[in-house]
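Comments concern the structure below.
Note that one protein chain of the assembly has been removed; the remaining protein chains are unaltered in position.
Moving on to chain A:
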Amino acid sequence: MKLITAIIREYQLDQVRESLIQAGISRITVSRVSGNGNQVNTEVYRGKEFVPNLTPKMRIEIAVNDEFAEVTIDAIIKAAKSHNGHEGEVGDGKIFVTPLEQVIRIRTEERGSSAI
């Protein structure tokens, strides 16, 4: 089992979700986060350009069985890359894949692959 954590642009969330659903992945957790990457993102307030030291992003977490890991990664890349997945830009985000030791469904107490 793998835990896939993707950091993407805020406004590409809808598109990424659609892409995941098309790939058959619907169980996800999303949160608003802020962080520092390569991207320089300017905002304008009262005529002054300002570079917020932390850029707002979306974090998506998906627990998948091993055979779904690549499918999920592909679905995210396709939708999170700028210009409709053709050409990326700084700030498109990152995907982290980590091994996942255990998954437990609280309601039934099932464990492992079937609980995902």
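Everything that follows uses one rule, which is that contacts are C-beta pairs under 8 Å (C-beta built on N, C-alpha and C of every residue); 3 or more make two chains touch, one makes a residue touch a chain; residues count from 1.
What we mean here is this: contacts and distances are computed from a predicted model.
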{"item": "Undisplayed chain, where the name is taken from the UniProt record, one of \"Ammonium transporter\", \"NADH dehydrogenase (Quinone)\", \"Lipid-transfer protein\" or \"AMP-binding enzyme\"", "value": "\"Ammonium transporter\""}
{"item": "Option from A:P56, A:G88 or A:G112 whose C-beta touches the chain left out", "value": "A:P56"}
{"item": "Those residues of chain A which, in the complete complex, touch the missing chain", "value": "10-12, 14-15, 32-34, 42-45, 49, 52-54, 56, 82-83"}
